[in-house]
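Here the structure comes first, spelled out in structure tokens, and everything after it is commentary.
Only one protein chain is missing from this complex, and each of the others stays in its spot.
Lettered A, B and C in written order, each chain numbered from 1.
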Amino acid sequence: MPHEECGVLGMRAPVTRDLATLSYYALFALQHRGQESAGMAVVDDGVFSTHKGVGLVDDVFNARALTALGAGNMVVGHVRYSTTGTDRLANAQPLVVNHRKGRMALAHNGNITNSSELHDVLEDRGSIFHTTSDTEVIAYLIVEERLRLSSIEAAVSAVMDRLEGAYSLVLASPAKLVAARDPHGFRPLCMGRTDDGVVVFASETCALDAVSAHFVRDVMPGEVVTVDDLGVHSDTSHCGKKPKRLCVFEHIYFSRPDSVVDGQSVSLARQRAGAFLAQTFPVEADIVVGVPDSGLDAAVGYACASAIPYAIGFTKNKYVGRTFIAPDQPMRESSVRLKLNPIRSVIKGKRVVLIDDSIVRGTTIRHTVGLMRLAGAREVHLRISAPPFVAPCFYGVDIDSADKLIANQMSPDEIARHIGVDSLGYLGVEQMLSIASIAGPFCYACFGGEYPTTVPDRMEKDRFSQKIGRKV
Amino acid sequence: MPHEECGVLGMRAPVTRDLATLSYYALFALQHRGQESAGMAVVDDGVFSTHKGVGLVDDVFNARALTALGAGNMVVGHVRYSTTGTDRLANAQPLVVNHRKGRMALAHNGNITNSSELHDVLEDRGSIFHTTSDTEVIAYLIVEERLRLSSIEAAVSAVMDRLEGAYSLVLASPAKLVAARDPHGFRPLCMGRTDDGVVVFASETCALDAVSAHFVRDVMPGEVVTVDDLGVHSDTSHCGKKPKRLCVFEHIYFSRPDSVVDGQSVSLARQRAGAFLAQTFPVEADIVVGVPDSGLDAAVGYACASAIPYAIGFTKNKYVGRTFIAPDQPMRESSVRLKLNPIRSVIKGKRVVLIDDSIVRGTTIRHTVGLMRLAGAREVHLRISAPPFVAPCFYGVDIDSADKLIANQMSPDEIARHIGVDSLGYLGVEQMLSIASIAGPFCYACFGGEYPTTVPDRMEKDRFSQKIGRKV
Amino acid sequence: MPHEECGVLGMRAPVTRDLATLSYYALFALQHRGQESAGMAVVDDGVFSTHKGVGLVDDVFNARALTALGAGNMVVGHVRYSTTGTDRLANAQPLVVNHRKGRMALAHNGNITNSSELHDVLEDRGSIFHTTSDTEVIAYLIVEERLRLSSIEAAVSAVMDRLEGAYSLVLASPAKLVAARDPHGFRPLCMGRTDDGVVVFASETCALDAVSAHFVRDVMPGEVVTVDDLGVHSDTSHCGKKPKRLCVFEHIYFSRPDSVVDGQSVSLARQRAGAFLAQTFPVEADIVVGVPDSGLDAAVGYACASAIPYAIGFTKNKYVGRTFIAPDQPMRESSVRLKLNPIRSVIKGKRVVLIDDSIVRGTTIRHTVGLMRLAGAREVHLRISAPPFVAPCFYGVDIDSADKLIANQMSPDEIARHIGVDSLGYLGVEQMLSIASIAGPFCYACFGGEYPTTVPDRMEKDRFSQKIGRKV
Partner (left out) sequence: MPHEECGVLGMRAPVTRDLATLSYYALFALQHRGQESAGMAVVDDGVFSTHKGVGLVDDVFNARALTALGAGNMVVGHVRYSTTGTDRLANAQPLVVNHRKGRMALAHNGNITNSSELHDVLEDRGSIFHTTSDTEVIAYLIVEERLRLSSIEAAVSAVMDRLEGAYSLVLASPAKLVAARDPHGFRPLCMGRTDDGVVVFASETCALDAVSAHFVRDVMPGEVVTVDDLGVHSDTSHCGKKPKRLCVFEHIYFSRPDSVVDGQSVSLARQRAGAFLAQTFPVEADIVVGVPDSGLDAAVGYACASAIPYAIGFTKNKYVGRTFIAPDQPMRESSVRLKLNPIRSVIKGKRVVLIDDSIVRGTTIRHTVGLMRLAGAREVHLRISAPPFVAPCFYGVDIDSADKLIANQMSPDEIARHIGVDSLGYLGVEQMLSIASIAGPFCYACFGGEYPTTVPDRMEKDRFSQKIGRKV
């Protein structure tokens, strides 16, 4: 499954209060965007307290940690996913740094495509890096501009001229909360407000719901929003300079169904994808079954459009999480049924339309189809609520390398045979672009669209870990 | 929500192998039956190793604990729920005791209704009790009979003449695995077998699936099944002596939808309940929405029978679990939305049929209905896939005291007004008895049926905690 | 090094107060008597709260555990050492059991020599055992007698007719605290009182000091002391029925130097042992060095009597404790210097009298002597402040099996050559008996004296773990 790399959060209250607990709830609602580490910096009248850790929001923040963070009038929070096992704690965000003009806490979702060049420039003048993340590069640039310019928001705006790629940022200076979204608007970022006046920025609206904040609006691509004692200020000088390119996978997979991303309900977008599949790939069948959790909404859409009954075909073990799974093969086979067990009484003897949201290497879906056959499915017709993956992402999504993507190796018919289904249908690219058209235009480079920016020659998770030459 | 008190597990392999990991998977599949503590005793050629702990199966068993337990040819496992906070570790099962004839590991699901009388008799002759559970009483009785009789299974059978109430037992002597189910068959117990010959007893078939064991059959009410080196032996001398009374709430709420309990698929039983509600309480509406997770199957059944489209109306936070929730009220309000957030785009402007599985005090459903109104539901028609709760359970289910059950205080119309719905319909008692008729007859005392046994004067969680008089 | 198996503690206050924290301090002072597990039962107006765990007192009891135990008017506490790795938590004390007449918390230091026979009798009548310790046998006997007799102290007294071997007991009924010491008085037990009236029983007086309690007196061999609301009552009916036999190793090794055991200061007894060694085995030398910590007092005594200067010849790493030590050999060599490093500037070129308290297999002292040679010692004259070990102990001390004791395999001269010292002298048996004569007469069976009781045919750590026959 592809992985998003982060969720960001910011809050600013008119007065000092228990923002840490409120932020904990909001981060908990963003948990699906990053499960590796979580963190929070609370600012109380200019004094920063930080707590970060490896693990789920629940693991990192307990009552004692929240109490220790104390009250404050601003918070910057973050959840993070990463595929590298090294230095996970060091890379946890928000990044909190001291500089000539004070302190700054910074949280980032996205991927900077010219970070390698920026890194080199910074190192050439003597900068040192504690982490391997783009976020530290952004911090250096902001501090550099801040020395020249008279406000933190002016510094952020100036840095946006130098950054390429995807970024939704939330940062706190001692007195101000600033949110910024790259001019393409790759990653979502929204703004809300609670009844008692707390301004909230978050990657998704579900985090607003979790703290009973009203949705105010999405931060616009290229916009810098600043909140200080005088209110909310918007700098739109970067807006419209580049074409909007929201990541379409936010609607297909990443975002929670109850979120509204750039004006479009995620749940409805997925239902529409299901309805398109029903129109394009109709089939005679007895039931429509979604693969939990991300195939369920499209299954509802398919069922509705096709008039084939919707069925709940799997029980998902809701305690799944940090489950220890033994590494030997026979156990791992069984481990799939631990998490997802087909309901034989529902499936047996039925012609099933099975809906999933994507195929990467094909391993998991092949196993799932095998379980349905074991449970007695007469026919299995697989419908995928996205087009085939064909290219890597440079904007913050961890997709497998191009040569491992099954769609680059086999035709749909070959894939169908490989995974053992009676028929297979993918959502068309044009269909995909229309399921959430109000939120577009989209970046869909991973599905064969153009890359909106120049892209690096090669992707490196951690360029330093490869610097083993003897340079001294 | 009412709570089941336990899940039991037993395994016996022809040869010593890594049964601990296999049992871990099976206990994990039974996790929904008890979240307070978990435990496992592994028997290796007569030597017992035990590991028990407070917490979820995942918390209690990690790779190191499983390695420490080591290989064996038998396992007795348990998951436990309890409402009392005291002595939770001491009460964790299986109970492992030494006696004249060796060791014994015992796991129990149910509630003995004459345990107080048995307790008194045992104490009068000098017995001491380390725990406050019925299980220790059963252990004493088995040991007592074992001194007279020539085998452990004969002792279990003899004890069944002295026990009243509900019990599904799994126990291991140094050489034998024994499973027994009370003559009424209150609690489920099934038997399976893996391809490589491991015999498995479990509270539900989903545990068999988790270890790729084939379902063999349910243990019959009153049956004692013994597994030793010579094979599987059945003692049916108690069978048929009392009328079968499977707890109907196993089908309505406790068991997992993918389990088959006494021959009846739980998922189908719940779908039937939904279909009955559609027939008895039809309504013009736009969508049918189930309250996750236990209202979903009935919602599918209602949608199918009524031809009103099924919709996914809530997003459930799948990371919910050990979430720390602040105790102050405004936070707790928000905490409900943390776990369950209505999807506004699905609900707004709709006439909604809302399906839930039961109403106890009415507090939670009232809040849920309020969230649907906030999300813009035009009408909310609540359908409950069970009859009203009217009486306490003495057989292992933790239902609120009779005077706190809303159905004992208000008429359905009053309840509807109280919780703010446009209409309310409960499943009829006769309907309930027919949704899973193959698995019955049922005990449905909590819904107004007869108690199959004499019942104690009063229920006590821990009679010792009340013994504060100065008896010395 | 031989190991003591336990320390016991009891407190009773006139009113409910924070006895848990006070007991924590006292147990901490008894830590040297048992490092495997620790536990405490607090009684508050008849209600028992218990906390036990594997590890040091510090690990088991933190602020939260003490708060959870709450206030009370009685405490029974325990620290335990054991050589068996199995069921360490299950065997932690105090043992808290329910019986016909209420609850009881029991802590025990010692070893019952007829426990196997008692065990058989109890099992024959159907008793079940959760632990493998003698303590559970004692609990059964007390409950049995309590059913016949009108008070808990009468029951304890009656049980003393049936027990053989070593025991210092502290137990609490809902209203009374009882302390008892076996008629031989093998293990120490003292009584103190704080300024605000808390009566304290403890294995050693250093625990009284830790809670600022005044020493009142030692519990006499055979005495049963009961504390209730009316005061302190003594039952001396068993006193004088058997000859006193205090374990001499309490003075040589087990007890803390600041304790006074049966009227004799432990520090002074050890200094006397050193002085005897100076008289019996004089030598021309430059410095006297004790092996920390247990050889230091005798070294002071030797230095004083010989007029050879006392020197501090080793630095002991005071952070040693739960140190992880790699299992490979070269590392372990180095690990000895981790804990104890000779001070070269003190030792180099010197003729050293080295004082240690015992030799078991000779491995450790041989290594220590090697380190002194490496540090440049010109001569090493080893003096042992006890006679040679020649026999096992049946009263609660874990000494190696007789065939592994070096003194059973070699003459002193051979031992001297084996461990590489220039001369070797042991304390004489008669000398040993006179270093603390006020506290005697002693049991010194391990040094060749008579066993004061009949002894079991063989010692078993856990007879159940050997019951692997197929008795069913």
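Quick notes on this one:
In this section, a contact is a pair of C-beta atoms (placed from the backbone, for glycine too) under 8 Å apart; a residue touches a chain by one contact, two chains touch by 3 or more.
All values reported here derive from a predicted model rather than from experimental measurement.
Although one chain is omitted from the display, it touches the following shown chains in the full assembly: A, C.
Considering the whole complex, the residue from C:L268, C:V390 or C:M410 that touches the absent chain is C:L268. Within the set A:G55, A:G102, A:P309 or A:P456, the residue that contacts the chain not displayed is A:G102.
Of C:C206, C:V353 or C:V421, it is C:C206 that touches the chain left out of the display.
Within the set C:T280, C:N317, C:T363 or C:T454, the residue that contacts the chain not displayed is C:N317. Looking at chain C, the residues touching the absent chain are 21, 24-25, 28-29, 31-32, 35, 56-58, 61-63, 66, 206, 209-212, 256-258, 260, 265, 267-268, 293, 296-297, 300, 303-304, 309-312, 314-315, 317-319, 321-324, 326, 331, 333-335, 337-338, 341-346.
Within chain A, the residues in touch with the undisplayed chain are 45-47, 49-50, 86-87, 90, 95-103, 120, 123-130, 132, 139-140, 143-144, 147, 151-152, 173-176, 228, 464-465, 467-472.
Here, only the chains that are shown with their structure count from here on.
The mean-CA centres of chain A and chain B are about 37 angstrom from one another, to the nearest whole unit. With each centre defined as the average position of its C-alpha atoms, the distance from chain B to chain C rounds to 48 Å.
Chain C has its Cα centroid 60 Å from the Cα centroid of chain A. Contacts with at least two other chains are made by no residue of chain C.
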